[in-house]
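Yeah, one chain of the complex is gone here, protein chain that is, but the others are all in their spots.
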Amino acid sequence: MGRLSATVLPPPKPAPAETAATGMAGAALPVVHEPAVPFVEIEAVRAKEFVPAAKEALTALLAEQGQQKLIRPVFNWAGRNSLFPLHWGLACCAIEFAAAFGARWDAERFGVVPRSSPRQCDLMIVNGTVTWKVAHKLVTLYEQMPEPKWVIAMGNCATGGGPFRTAYSVVPGVDKLVPVDVYIAGCPPRPEAMLDGILQLEKLIHERKE
Amino acid sequence: MSEMWINMGPQHPMTHGLWNLRVQIDGELVRAVDPEMGYLHRGIEKISEDRHYNEVITLMDRCCYVAGMAWEHLYILGAEAALQVRPPERADYLRVLCDEFQRLGSHLMWYAAFVQDLGLMSPFLYGMRDRDLVLDLFQSFTGARMTYEYMRVGGVRNDLPPGFADRSRKVLDWLDDRFREYDALCLGSTIFRKRCDGLGVLKGPEAIAHGVTGPMLRAAGVKRDLRKDRPYSAYDRVDFDVALADSADVTGRYLVRMEEMRQSVRILRQVLDWLDHHPGPVVADRLPRWLGAPYAPVGAEGYLLKRNYPKGLGLSAIEEPHGEALSYVVNDGGEHPYRVKFRSPVFANLSAASTYLVGYHVADIPPIMGSVDVCVGEVDR
Amino acid sequence: MQPQDLQRALAPKLGERLLGVEPFAGTAGRVRFERTAALETFRAMRDDLGFAHCAMVGGIDWVETREVLYVLWSDGARQYALLSTTVPANDAHVETASGVWPSANWHEREAWEMVDITFDHHPDLRHLLMPDGYAFHPLLRSFKLHEPEELEVKVRHV
Partner (left out) sequence: MSTVTLYSVSYDLAHDLLFLLGWILHYGPAAAAVENPNVVTGLGVLIFAAILLAASMLNTIVLIWYERKLLGRFMDRRGAMHVGYAGLLQNFADGLKLFRKHTTQPAEADHVGFYFGPTAYMVSSLVIFGILPISTGWNSGALPLSLLLALVVFSFAPLFIFVSAWSSNNKYSLMGGLRSAAQMIAYEVPLLLAVVAVVVVAGSFSLTTIVYEQQNYWFWGPLVVALVVFVAAMLAEMERIPFDLPEAEAELVEGWNTEYGGMLFAFFMLADYLRALVGSILIVLLFLGGWTMPGWVPSAATSFPLAGIFWFMLKTYLVFGLFVWVRASLPRVRTDQLLRVGWNRLIPLSLLSVFLAAALVSVRCLPVFGCVPSPGG
């Protein structure tokens, strides 16, 4: 099981540049550490060492193939059909986020159930303006979520700062802090747009090969 | 386990927004609280200084996202006072219409959030469902669900579409029925009364000293409603009662908000009748020429100087769904406001948090804060 | 209540330090006073004139000077009144109003961090909206906003 879970890690996302706002003195932002990519290195010097090394590589290859054909589609199906977003509200988009779980749109139809604890989430919907003051908390929450995990930047503020991009306290886009998978346009996006973003993410997960 | 501090927020189901309530607890009892704000500080007052008067409206919608219309109204009144512009009468009525629909929307949102804090699951969905009906009406004449950008200095952007009055009346009738259902679900439940009676008590004098306004103050029996005391727009021409309760607790705030929704329905019926019979312009015809323009016309500064456009200070106060909101607009004759300062009702209501939270249980914090109706956008601005 | 009423009630208490009461649209008037008379003005407004509710305290930066603005409400008169005092920018401090109106507490914290006006004897003058240690005062006119592209993003390698 340990082997399995190690190989279905998501693709190593580009490490976000560690930034520091010029407008905010003394704010040391945390770094998002990307997990080390495991790899097998074969150093066949002597036959005695070659045999176990080759055997290991072959086993790994077979496991990889088996995973590609059988296990990955199942887990991809499970992963895309049960996305638990983090239950939190940043700003205006949070109201539309809540409306999407209301009676009219009912995001639970797609298996989307918000959980309050980041440990139980696999999707962080950044629904609103991210300020430098909350940036640390956001990164902490992201790091508390277990792999595999995804981020949706909902609305213009999370995408690029929106109407507040010039403000001294606003992060111009949450992708400066955490890797973002899906961007949803709108200020705020309608609940339909949010659901569409989630469906786009499901498509991404469905096509996941790594 | 003796006393310890816990952080409720910024990511916590109780907060309904982005703020942090630091609570010192002794077992399950609250000993001290310290709200920590600013997680959503977006510098709206600063950005406003770089924008034209009409462009600030964009920010106002996002300032308080559950009561965007009310904040537009607030800012517009301040800006009109500073620029010495008068809107036509129909615009006044349209603004009252927007305000009251917004009050319905905001209070329905409050209802949804508040009952969720008590652990009631279904009414949350009911509140959101009925709020969507109000938002549909907004959408039919502003094109947006939450961020409307509808009001303008000197009036409103456009008139109502045909058939709006009938649709609104249908929604109002539906809501009238639903209020009975809400009351049955909440007041009819013994557990609700046991939870909420005598909870989060904030008596009148203390509330006034701490600057608490709105439903929280009226639940303490203080009859202060700026719509009556200092009528703005068309509020002096409509008939309504001020919702009051005297228990000063969570139940009282619930009763006040429910009654306010009923009064809103009453006001809206009158306003819709008036609008049916009084067509007319919705924007004042004599406006500074640059007000409607997205960019300052070439040589605007010289133009203004030549015209010697009046400088001015504007103070406006409205009864926002959360309470008394103020705006102070300084017009130094330029095309941008020199300074815009807002007073958020929730800001003051939250600053008094220790008066109504200390001494209760940890489990009481969510319903009490739910009854305060926190909208962090307008607190942090 | 008219500006003359305010003048009549405040003049004996403040004397020279009352700089004038001007009419202000929609309110009882705008009282301008010397900052040395702050506490007396607050007490007179609350106790003698019944302005029990301090709705707002705000600061305005007029480059050389800074103005502190108080908006008060009287439940008896059903009217607002404005208080205003001007302090020099290089020595911007004024007595706190939070002893008279507890509601002024947070407003003054905000005015301190935004417009850099120090409130003497304030019980808890620390950052409210910005993080602790924030060194700037954003609502000063000298603080300019930038498009994010203009910001220099510093990448620190660990």
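By written order: A, B and C. Residues from 1 in each chain.
By our rule, a contact is a pair of C-beta atoms (placed from the backbone, for glycine too) under 8 Å apart; a residue touches a chain by one contact, two chains touch by 3 or more.
Computed from a prediction, not measured in an experiment: that's the story for all the values here.
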| item | value |
| --- | --- |
| Displayed partners of the chain not shown (whole complex) | A, B |
| Which of B:Y75, B:Y126, B:Y182 or B:Y254 contacts the chain that the document leaves out | B:Y126 |
| Option from B:W19, B:F192, B:F240 or B:F347 whose C-beta touches the chain left out | B:F192 |
| Sites on chain B contacted by the missing partner chain, in the whole complex | 1, 4, 6, 8, 12-14, 28, 115-122, 124-126, 129, 185, 189, 191-192, 194-195, 361-367 |
| Footprint left on chain A by the chain that the document does not show | 5, 8, 74-75, 77-79, 81-82, 102-103, 106, 108-111, 115-117, 119-122, 144-148 |
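Criterion: only the chains that are shown with their structure count from here on.
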| item | value |
| --- | --- |
| Separation of chain A from chain B, taking each centre as the mean of its C-alpha atoms, in whole Å | 35 |
| Whole-Å separation of chain centres (CA-atom averages), chain A against chain C | 45 |
| Interface hub residues of chain A, defined as touching at least two other chains | 133, 166-169 |
| Multi-partner residues of chain B (each touching 2 or more other chains) | 38, 41, 43, 46-47, 50 |
| Touching residues on chain A, where the partner in the complex is chain B | 86-92, 94-96, 98-99, 101-104, 116, 118, 128-129, 131, 133-134, 137, 141, 163-164, 166-170, 187-188, 190 |
| Residues of chain C touching chain A in the complex | 129-131, 133-136, 138, 143, 145-148, 151-156, 158 |
| Chain B partner contacts - residues on chain C that touch it in the complex | 24-27, 52-56, 58, 60-61, 69, 71, 73, 75, 78-80, 82, 101-107, 114, 127-131, 138-139, 143, 145 |
